[in-house]
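This report concerns only the one structure given below.
Note that one protein chain of the assembly has been removed; the remaining protein chains are unaltered in position.
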């Protein structure tokens, strides 16, 4: 299977901006993008499945299951000064190195068909301690973007201190360049340890993003929403770990010794 | 090689139901499906080989060998109210994450050719302690299936408590949805530790399944059969572990120090 | 690259028998097949390269290098009652599970072009202690082969005690069946620990094999040859381990702490 996109609808979008928020440090990007999609009543139009996600299904309260996936939503601009949006959220990122490249290339090839030229990726920046007023740090695909976006309260002076951006948020803007796309990665400061959803950091991200996108949404409900999502997210993480450890245990378990000789 | 299906016969089947029982926790699914195929005198018509299985052959008492494989059997309905069946059993599941996806997709693409629209997967549900009267817990691909199958004594209220279904039993119904198939995963409660074949849980599964399928088989011989199968299954597990540890040991073994310089 | 065969010559062979001897427990198969090829003055006609071998080159005394490879030799029958032979020897087997399947399938597809219908694979059978007079144990692709070859002094009664045959020797006869080939795996008993070339076991194998092949070679020089080969084999193993540990160490080494924040 590897990685594939299942298209549910074929929206007609005009010069859309692409926004990514997948699980990561503090789930900051996932929360911000998920909240944005919900508040905008964005419409799901495609799903991405991948053998680079864990090989299990998640059970809902209803006893229905779904495989791990990423989901594409679209939103059409309501008034002048706004732009059509494609928002990507999901259950998981690749669980292995090469899968990150494959999934990101699949996403870029797909959104290119809709004419995407601009990308915003949302992620957490682990600073090792609780932050009361989390800063939003920025990284860009092209140096000239710094000037364009500095006015939105993004800290572009930390490039020297920060080493890398790991996973989809980094690769989407790094590889997007080769697809003719310009990208900004917005990083919300967060403790980063332990892995708990950080609504404050997500809210900081979102405030910057909606200013850029010229849209208005009420960010005050984000804390409550996070608490609702938290339950489900914790479950995913928990079972993911259970699954891994179970798989490992199964292989480690000592069988009763039999009179078997090894042949090689 | 990756994954391929070798077709031995081309059965003509009418609207068949697909049943999967591969090795897993307590080997519950494997026992139930194997017993069903045997009692029905189902006919083998295809084999699935995969490089995601361990790279060894199993030796039989006769000194003949076979590579690890999964096997497709068919059974044709004998009377009204019954349906043709395809039953999948086998030696192994994928030993790596991505292989699970690949093997399940290969299976789904193959059974789709026979017009399969309904899937039952059989698995064990580890509850951490011996259970005298194991319940059969259900998970579904589509919420509406709960109502349809609740009457067969399946517990559909544990969805909230259970997190995931790992491996083929979960993915077949989770990915089957994308192939136009509806699926139910039947999970027999079992201790889950240590990994010993649990005939009681398998029998509980089977009783529910044959009611759904509207067939009659004598489930009383299952304990004896399990004891017969147990010998072989233990061997597979045992050598699988031996093989793994031998491979690891070979790489860990310290060679005599020579005057060799490392170059990089 | 994955796996590919570089053909150096195109020999015309008549109904050839295929013999495999690659590195494994005690290097028994490798020694026996290598000695056979040398004594018969068999001619190299193809090389197999694979990305499933370790990613390094071996240095010879001359400062020339070669990548790890497997080599195909042929020998044409000299008189009636003999058969043309293809002999496979080499530096390495796959270092990962899936590579074993890929390499074996590549070999089978290649030798099929020469009309190979019969396979003999040579391997060591680890019995955990020094054996003065090592037995040759047999495993077969088809039960009827037992009767045909029992007269050559092969022990076909150990099938029940032995669990598996790991790697190329097992898979070649197990998968060969699906290519219309019949195969026998000859396993020479050897201590198996530590991994030292076992010339006695190799000689036992060879004596059985040449009887089957109806050829005469002097097996008395095998001990001396092994001592010559040993030097080189030890080096390969040694550097293989050095390389692995160096790669691991490089990744484990602690860099100086800098003011870097992790971003996810």
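For reference, chains read A, B and C in written order, and residue numbers begin at 1 within each chain.
What we mean here is this: contacts are C-beta pairs under 8 Å (C-beta built on N, C-alpha and C of every residue); 3 or more make two chains touch, one makes a residue touch a chain.
Nothing here was measured: the structure is a model prediction, and the numbers come from that model.
In the complete assembly, the contact with the undisplayed chain comes from A:171, out of A:32, A:49, A:171 or A:226. For the chain left out of this panel, the touching residue among B:58, B:125 or B:173 is B:125.
In the full complex, subunit C touches the hidden chain at residues 1-2, 6, 49-52, 54-67, 95-96, 235-236, 238-240, 242-243, 246-247, 250-251, 253-256, 258, 260, 262, 264. Residues touching the missing chain, restricted to subunit A, are 94, 97-98, 100-102, 105, 126, 138-143, 146, 156-160, 162-167, 170-171, 173-175, 178, 185, 194-195, 234-235, 237-239, 241-244, 246, 250 (touch as defined at the top).
One rule holds in what follows: only the chains that are shown with their structure count from here on.
Superposing the C-alpha atoms of subunit B onto those of subunit C requires a rotation of 90 degrees, given to the nearest 5. Chain centres defined as mean CA positions place B nearest to the mean of all protein CA atoms.
One simple way to say how far apart two chains are is to compare their mean CA positions; for subunit A and subunit C this gives 48 Å. With centres taken as mean Cα positions, subunit B sits 34 Å from subunit A.
Multi-chain contact residues of subunit C, defined as those touching 2 or more other chains: 126, 158, 162-167, 170.
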